[in-house]
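Omission of a single protein chain aside, the complex is shown with its protein chains in their original locations.
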Amino acid sequence: MTATNLHLYVMVAPLLSAFAVNLLGRRSRNWIAPLALGALSFSTLGALLTLQRVLQHGGYRYTVGNWQPPYGIELVIDPLSALMLLLISAVALVATVGALKSVEQELPGREHLFFTLYMILVAGLLGLVMTGDAFNLYVLLEITSITTYGLIAMGRGRAPLASFNYIIMGSIGACFYLLGAGYLYILTGTLNMADIASILPGLQGHAAIATAFGFMMVGLWVKMAFFPLHNWLPNAYSLAPTGAGIMIAPLMTKVTVYLMIRVMFSIFAPEYTFFAHPGVQAGIVWVASLAILCASALALAQRNLRRMLTYILVAEVGYMVGGVWLANSTGMTGAVLHIVNDALMTLCLFLAAAAIVYRTGSLDFDHLRGLYRRMPLTMAAFTVGAFSMIGVPPTCGFFSKWYLILGAVEAGHWEFVVALLLSSLVNAVLFFRIIEIAYFKVNPQPSGDGLLAGEAPLWLLTPLLTAAIALLAVGIGSGPLVNQVIRLALPPGLAP
Amino acid sequence: MKVFALLATLATGIVLLYGTRDFAPWGDPDSPANSHLSRVYIERAVEETHVPNLVTAILGDYRGYDTMFETVVIYCAGMAVVCVLRRSRS
Amino acid sequence: MIWQLDQFVLLLVVVCAVAVITVRDLLSAAVIFGVYSFLMCLLWAKMGAVDVAFTEATVGAGISTVLFIAAIFRTTRRSKD
Amino acid sequence: MDQLLTEIVGKYNYWLYVVLMMIGFYAMIGKRNLVKKLLGMNIFQTAIILFYVSTGVKRGGQIPILDKHAALSHGVDASQIINPLPHVLMLTAIVVSVSVTGVALAILVRIYREYGTLEEDEILEKIRS
Amino acid sequence: MNYHSSLLPLAAICISLLVTVPILLSDRKPNLRESWTLLAAIGKFCLVAIMLPSVLAGEGFVLTLAEVFPGVPIQLRVDAMGMFFALVASFLWICTSIYSIGYMRSTQEQSQTRYYASFAVAISATIGVAFSANLLTLYLFYEMLSLSTYPLVTHKQNDEARASGRKYLSYILGTSIGLVLPAMLITYSIAGTLDFTAGGILAGHASKATLALLLVLFLFGFAKAALMPMHGWLPAAMVAPTPVSSFLHGVAVVKVGVFSILRVIFGIFGPDLLRSVDLGMVITTVASITILVASLIALSQDNLKRRLAYSTIGQLSYMILGAGMLSAAGMTGGLLHIAMHAFGKITLFFCAGAIYVASHKKYISEMDGLGRRMPLTYGAFLLGSLSIIGMPPLGGFISKWHLLLGAIESQQLVLLVVLLGSSLLNAAYFFPIIYRGFFASPAEGQDLSGIQEAPLCCLIPLLTTATLSLVLFFFPGVLLQLVRQALAL
Partner (left out) sequence: MKQLQEQVARNPEGDNLIIRTAVRLLVPFIQLYGLYVIVHGHYSPGGGFQGGVVLGASFILLALAYDLKTSLRFMSERVNNLLSNLGALIFIGIALLCALLGGLFLDYAALERLIPLGAEEWHSLGIFLVELGVGLAVMSIMVSLFWDLASGGDMEEGL
């Protein structure tokens, strides 16, 4: 076999750098930045090459340890996972640049520990999108979860409690997934996704398949904070150290959505997931619509920027789950595109929040007064991110929303259309409320303590502006992105 | 809250039990779980890895990738606890 | 193993599990959890999973319980439910 | 009735695991004490491990440790050996479980330091006030 | 029309967009900043004017920027209709720029840099709307315009301004996201394209009910056209500085709304389709109601700018009414009224601003006798109002004449009554202002002696536009030809 190991190097680089950061960063924190950034740059480059290769020559499978496919653990590098590899490594790279400064401020003396967990988290996410093995997926899911628990619990005040709730909910999710995988194992005797998929059609009508599918789905929904199961997310993400939030918020939920797609299409087939029980499919779209509406409504009630963003995040999960479950390729295109876009939007907004918190120490709405005057570039980038969330062209948020709504129209799910439009409107209200405060309300006492005037440091500003530019670039380039990448990445068997 | 928890628990339990309906009886050597992958492991592992303890052979080799992450998991746990709890003594 | 003993272990496992979550003293709960793990380990050994049983004996009945107890020492034994 | 009984006896392992699972799950979502939740989580995970391990059982099978020379020279009769794959998986699951427990306990200590209690309702009250 | 690929349309749009950078950089140097503004204004008009001869000769320009959806690129296209609008808008921007400089300096407004930067972005978006080749591109620039005018509306930064800004945005963004976006998506899923095509793209694809739904969504979705009941933002937006109001009313915002509706009627539905399914009625009914109600409300307003605002609401519906008649003369009149009203109304706003600069008066009841102190301003005001009422020899007469012809042509005598009746109302709310200015004596305790004409920078633009609305009556040639080409008559 002349397979390349490149995609594995993409994953191993951050993993190795985690140990290096732990060992060397303990001595001097000057080691941290070059190690982390070097590893992630390498990963990004590798992911780019992998994606290019996949687009040119088609996807490939790779078996760790050179065993026959169902016996060893198989990795699947298809356009979708290659795209996710690139997304994760690039977002992680940008996020790391931003996190460096904010961690230095918030967790002095513990940076090397923070970045050890952080790099392992990146490696876990990268591994997660490649794996083609149902059990390996569980292990990696737990790696990402444990690192996240740790990162969140490093926050101040109520963060440990939020992290504990996350542990309980996350463990329930992981256990449910494991149960589902176990049921499949009993039925098929294998853990390889492709192998399961080839055996399952012969087992039509088994109640255990439905049980397995249900449990795997619910497990993943808990992990991605799909609406009725979302309670843990807002606290966990808003109380985490700022540096952790920058990284976790854009990637965790998105990767879990990707996993849902993987499970639905690589293990089960669309014929099973969508068309065997049309009532279920319609029901989930309804739940997704409800999720969007409720999360948007909850976001309205928040008085803190980061908390508000977390509720928007929950709503965005509704977008993606709903898009996937529309069961047509337009909706799926929208969902996949939204995975990319939402990762970038969330990155941009959380980076902006980090920059604000770095300078002013607070994200309560009342403290945002007159911020445009003091941090014009930060707030400009924030505005771009906000526009993208609202769905103003040519920022990228508009384009995925377009596909999602179009898919919903095609599928006749008008409730989803209404939910998407209403949530756009709510987002407009949410963000313009902030823009109004930050732009048009003058700070009564400009010289309050801690309210240092001035723009965020370059280490925070650069990634922030990069993210903002990426939002515009991806928006304008979404045509080629969809045509040349996402169309290839769509799972087969969907209604056109 | 407790009532809700109880209901959720009961529902989960019932669904899980319902799902076991189609499973092969307990201890059946020919059930899918015992025949498909595992047969090959049992028959070939010693020959291919020279390790008589099949569990070790599979753990270390066939599914070594899992085990690698298992090590990373435990490493993560250690680091996470240090992160969360340890106060620097300086 | 004699099947009556087998049944007894099964019963005891459930009893222990219930006890773990009902006992009001957390230290006792942790210790009972150790017992529960040990019984589990017996069950698995009987099923032929020697490696898993070994691991459970060292981890579940050993380390986990010790960690629980350590944490309870650092916090509180009290529990309202 | 008779049929049900044979069904239960024939699959008693599943019944046992579901009962344990329910106990653990209930503790995780119904109990207010954080340590109890954690104990529930451990019970839940052992239940799952029990479930997996019991899928690998073969009636009258031998433990999956072979005689190297016999195996190399005569081959192995797979139906005589207990399925090792679930064991492997569960070793990993146990590790994961203890890791999560460790992290959770560390966080518990932090929570206790912050609020002086491990009861969820008391903590929430303290946060509110 | 033949289209050549060319960078000219992009240049015409981007010149003012690019100039925001030097404007922002020259924050501390007002003279430099304002020369940039003027430079961009003149450059933009020149770029538009360069394209004019080709368009008149039947040659257009096209530029595809990016293909974002299958079959729907972001594309710029210069055709007669776009040219017509761009010409008017870019010319009036020069006037507005000069006027802004005078106004902002003499009232010493805060945050002028932000003001000029937003202004530049807004005019770019306006030209972008004019040159959009399809609905998606139009939507893009439409949103850009909404967002860039928000800081202008909220310019004063006090509670009232913020409240109006909120109102403005909720109307404009709410309708564009809530109504236009779904309408656009439905159109796309029905027709598979969003290109503006003569004769429309929906013919043969949709039932009458769907068409009616789409039409209603588009009509009210482009809330910048202020069709009732989507007009609430316009009077509220009057808190903005006067140049902004004149920009909103005369040049950009409202006209963009009307232009978008006309584009949709001509390019998406197609007059023939609307005629065949008899949906013109919907448009004319809504427009007629708006005309009459708005004129009546205008009568009761004492605040000069509010009265002008309601007048604008009514006048906008003239244009939509004309298009809704679906007759050649009616459509011509509707389109032409965009330009005629623009010149007239911008004059009126300039005058209102000049009065405010000179005397700090906002209410009509306080303006007794003011005309004698500011004869030039009031003279211009007279010309502007006459044009809007539709009196010869002013530009407004031409468009109103066409509208009347169109009403007759389409044999809808009700519309004739509406047009004539509302013209009377127009006269009724404009003449008292002029009368009081020239002939009434100042109220007790009012001392007008210190008041004189506004600074030259304010005066020149308003005199220019007033003169032009006179000139347009005699030389409407170019505009008329563009309109005829646009309607392919």
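Order as written gives the chain letters A, B, C, D and E; numbering starts at 1 within each chain.
The working rule: a contact is a pair of C-beta atoms (placed from the backbone, for glycine too) under 8 Å apart; a residue touches a chain by one contact, two chains touch by 3 or more.
Just so it is clear, the structure is predicted and the values come from calculations on it, not from any experiment.
Chemist: Taking the complete complex into account, tell me which visible chains touch the one left out.
Modeler: For the complete complex, the undisplayed chain touches A, B, C, D.
Chemist: For review purposes, identify every residue of chain C that touches the missing chain, sorted by number.
Modeler: 27, 50-51, 53-55, 58-59, 62-63, 66-67, 69-71, 73-74, 77
Chemist: Since one chain isn't shown, list which residues of chain D touch it in the complete complex.
Modeler: Counting over the whole complex, chain D touches the hidden chain at residues 65, 68, 91, 95, 102, 105-106, 109, 113.
Chemist: Where does chain A touch the missing chain, residue by residue?
Modeler: Residue positions of chain A that touch the missing chain: 1, 3, 5, 8-9, 12, 15-16, 19, 22-23, 26, 62-66.
Note that in this section only the chains that are shown with their structure count from here on.
Chemist: Of the pairs B-D and A-D, which shows more C-beta pairs in contact?
Modeler: B-D is joined by more C-beta pairs in contact.
Chemist: If you average the CA coordinates per chain, which chain's centre is most distant from that of chain C?
Modeler: E
Chemist: Of the chains shown, whose Cα centre falls closest to the middle of all protein Cα atoms?
Modeler: Per-chain C-alpha centroids compared to the overall one single out A.
Chemist: Where the centres are mean C-alpha positions, what is the separation of chain D from chain E, in Å?
Modeler: About 71 Å, centre to centre.
Chemist: Give the residues of chain B that touch two or more other chains, as numbers and ranges in rising order.
Modeler: Answer for chain B, listing residues that touch two or more other chains: 16, 20, 23, 31, 33-35, 37-38, 41, 53, 55, 63, 66, 70, 73, 76-77, 80-81, 84.
Chemist: Quick check on chain E: which residues sit in contact with 2+ other chains?
Modeler: Residue numbers touching two or more other chains: none in chain E.
Chemist: Which of the residues in chain D end up touching chain B in this complex?
Modeler: Touch list, chain D to chain B: 10-15, 18-19, 21-22, 25-26, 29-30, 54-59, 61, 64-68, 71-72, 75-76, 78-79, 81, 83-89, 91-92, 95-96, 98-100, 102-103, 106-107, 109-110.
Chemist: Which bits of chain C are touching chain D when the two form their complex?
Modeler: Per the stated touch rule, the residues are 10, 13-14, 17-18, 20-21, 26, 29-30, 33, 36-37, 40, 43-44, 47-52, 55-56, 59-60, 63-64, 67-68, 70-72, 74-76, 78-81.
Chemist: Enumerate the contact residues on chain D facing chain C in the complex.
Modeler: Interface residues on the chain D side: 12, 16, 19-20, 23-24, 26-27, 31-33, 35-36, 38-40, 42-43, 46, 49-50, 53-54, 56-58, 61-65, 82, 86-87, 90-91, 94-95, 98, 101-102, 105-106, 108-109, 112, 117-119.
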